[in-house]
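Questions regarding the structure given below will be posed in turn.
Complex shown without one protein chain; remaining protein chains in place.
By letter and in written order, the chains are A and B; residue numbering begins at 1 in each of them.
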Amino acid sequence: MIDNLPLSANFNESPLLIQVAWIASCVLLSVIILLSIYLKIMRFHLRKKDKDNAQFKNEYEAYLIEYLYSGDTTGKINELQDSIIQKLKASVSIKSKRKIIISVLYNLMNEVSGEMSVSIKQLYYNTGLINYALKRLESKRWHIIAKGIGELTRFKIDEAHHKVSKFVNHPRSEVRKETQLYLVSLFRFEGLSFLNNLTTPLSEWAQIQLLETLQKFDDQQICDIRPWLKSTNDSVVLFALKLAQIYNQFEVQDTLMELLAHPKKQIRISAIQVLTHLYGVEAKELLKANFNDLSLEEQICFFGMLEKLVMPSDEPFVEKYLFHKNFEIQLLALKILKSINIDKYMGLSETTTTEKDSSMIKLVNTL
Amino acid sequence: MDTSTVKIILQILHYLFFGYAFLAIVSYIILSIISGKETLEYLKKNSFVHYKDILSSAMSPSITIIAPAYNESLNVVENVRSLLSNHYVNYNVIIVNDGSKDDSLEKLIEAYDLEKIDYIVNEKIKTKPLRAGVFKSKNPAFEKLMVVDKENGGKADALNMGLNISKSKYVACIDVDCLLLEDALQKMIKPFLDETNTRVIAAGGVIRIANSCIIRGGKLIDVNLPKNLLVQSQILEYLRAFLLGRMAWSRLNGLLVISGAFGIFDKEIAIAVGGYDTNTVGEDMEIIVRMRRYMEEKNEKYRVSYIPDPLCWTEAPDSYKIFISQRNRWTRGTIETLKKHRKIGFNPKYGSFGMLSYPYWLIFERLAPIIEVIGLIYFAILIVLQEVKWEYALAFLVLSYMFSVLFSIIAIYSEELTFHQYKKKGTGIKLVLLSALEPFLLHPFILYAAIRGNFDYFFNKKKKWGSMVRKGLVTV
Partner (left out) sequence: MKKIVLAEDNTTLSLLLKFRLEKEGYELFMAKDGKDALDLIETHEPDLIITDIMMPFISGLEVISHVRIKLDMDTPIIVFSAAGQEEMVLKAFNLGANDFMGKPFSPNELVIRVKRLLTVIPIS
């Protein structure tokens, strides 16, 4: 294109900077043209892949359902089932198809129970998919390992226990998390033993996933959580507090009481909440006695506890906070008074002076 | 002054402009490289995530969606419905009707079977008072919904009302006319739950343009490239800004803006800093800067996160008039925010926030239009003085044009290799042609709007203080 420009006649005589600029423009232009052509090719392939994937998905779904319904009660594989296994086996070696087959199998595995999920797992073995997942564990790239562990978890492959558990201290948190989920999905509360010597923090996301996994089991027999409540790893303590609440661990109340003096505020607050849930009357008396030493958040949380565990003897204490400057404390104090001494509560509106207080009293009255 | 001094001055200016342009280009290249790395990392991390646990877990943290509405009667019922169908267990929706003069409230009451409830607002942030009050549905299927009717006070004031009422740990502030995809909350809450030793104070999402897309019953059915060239150009602009720019800034933990159309905040921090500023037109940028400043001053480790998935779709202006007034407002918002927090700029006490993000915004966003105009004036003077070296001018003009086209194409690639939303045949070539045209279709108007914004900010005080009434994107 330079040849067509009026300046080009003396291109070779023009200053170096101009020459460089034109050469750079030409390079950029060629890159633009090449990228534009490649974009067209790439988009074509992306579209084709989308279409193929949708078609394969339908095909594999049909195979899977045929496979499941043609089985008999003995669990033996019949001819029809074997022919389906062979068809799937042929596709499994292609990465994109393998991905679709896995997602179809998993989609159903998660939703059905009993013999059907067993036969899906059987299919996972027989098509050789499991070997690809095990191979992933040997990868050098962390996200491949994590994917492999995730897949073994979803298909409940407990034979991979030894291969997977060595990743429990992997430097990437994502790999550690997948490993923890594997252990708990397959070995339930026993799988939680990794908490005993966990030094890395357990993210909130990981905690929620672990709790969800545990709650899926019918057998809810939990082990002793005291060692975790006493852990030096704060995130393990917070996790154990959640366990104490979900599994109503009345027997660990003493340990929970100790946590009320924990150096971390978040743990102290959680401990109050769990003790509220577990009707910790002793904790209530203890906190009431030390009320003024608590932080504001703990005070609010304590009033939440009082709302649930209040007794007539708490009336003098509550009365001190009816006009507290904190909205939440005031609201809760009014509510509590109303629940234990309605006459005194009704008398309040005559003694109040500010508009804010009287509207609060009116509001609590309507609740 | 003799001619030699003039010449020296011109020479200096010449090098200054050259240096500025060079720095801008270098920064673009660096940002693209960083964003490429960050995108790969994000895709790797998300290749094995199962959101299913989080969406159905009762232990997942609570989120309140706060959506301010002002005269949205036309679409409000449908929009609320789409907000109510997000796939997440522990969330609720507060619609703040900000003194609408139309029948929005009546329509909501009718459609969702609402009844007035007794409520006292805990005024942690001062706002305009309630008008008709607080409403909840009688039908348990709409239990997540709360409608708050208040006196008009502008978008920031309405959001503050929502912050006061919300009982959740996190709040998602959104424009009511946005379409939120059903997995939006699960994806946006993840960064808050993933970090263990850093507090995530806010997370922003990508804004995608919904013009010409087919939306049926609150669901995105089909993504189309609109016919209107202005809207097309904005699509390209958004791809560049979100997929290349913000992705990179998120890696550097230097994000200064979360789009007002969709962002999640840690409510405790948002309230601790006093909520949204009602005295600026750029409240979405201002609150992030203030929250960051607060964390820096408290010396706590924090992060502003960013999720590149296309989760929030909104209508973009399709006429130059509305487009210019929108950008005018953005310009004023930026000026106001940077001015209010100028203490941060070049202040090593604020770490990379003060030494990198703030200066970048000041030099390459805030001052760019002004420098460009000065450059144009300088060029005009050169023409008058017949001092223009045309062979230089032409060579560098062509080079910078090529560069901007290439940059757009890289943004298109980034889109195709990640989220691939424009699947239709023929769209690819249109996007490429658009990359070539966009510098002429959009840039002159952005420049004009920015200059108008500067002018209005400095000389038109009435507009500055008078334009607070919320005016969202116009939906036709």
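Definition applied: a contact is a pair of C-beta atoms (placed from the backbone, for glycine too) under 8 Å apart; a residue touches a chain by one contact, two chains touch by 3 or more.
As the structure is a computational prediction, the values presented were derived from the model and not from experiment.
Undergrad: Pick from A:26, A:42, A:116 or A:340: which residue touches the chain that isn't shown?
TA: A:116
Undergrad: Looking beyond the chains shown, say which of B:89, B:374, B:417 or B:436 touches the absent one.
TA: Checking each option in B:89, B:374, B:417 or B:436, the one touching the absent chain turns out to be B:89.
Undergrad: Out of A:151, A:178 or A:212, which touches the unshown chain?
TA: The single option touching the absent chain is A:212.
Undergrad: Touching the hidden chain in the full complex, which residues of chain B are there? Just list them.
TA: These residues of chain B touch the chain that is not shown: 52, 55-58, 81-82, 85, 87, 89, 139-141, 143, 182, 217-219.
Undergrad: Name every residue on chain A in touch with the hidden partner chain.
TA: Touching the missing chain: residues 57, 61-62, 64-65, 68-69, 104, 107-108, 110-117, 212, 215-216.
One rule holds for everything that comes next: only the chains that are shown with their structure count from here on.
Undergrad: Using the touch definition up top, name the residues of chain B that touch chain A in the complex.
TA: 44-45, 47-48, 50, 53-54, 56-57, 59-61, 118-120, 122, 124, 190, 192-197, 391-392, 394-396, 398-399, 402-403, 405-406, 409, 412-413, 416, 420, 423, 425, 427-429, 432
Undergrad: Chain B touches which residues of chain A in the complex?
TA: 7, 14, 17-18, 21-22, 24-25, 28-29, 31-32, 35-36, 39-40, 42-43, 46-47, 50, 143, 146-147, 150, 173-174, 178, 201-205, 207-209, 211-213, 235, 242, 246, 327-328, 331, 359-360, 363, 366-367
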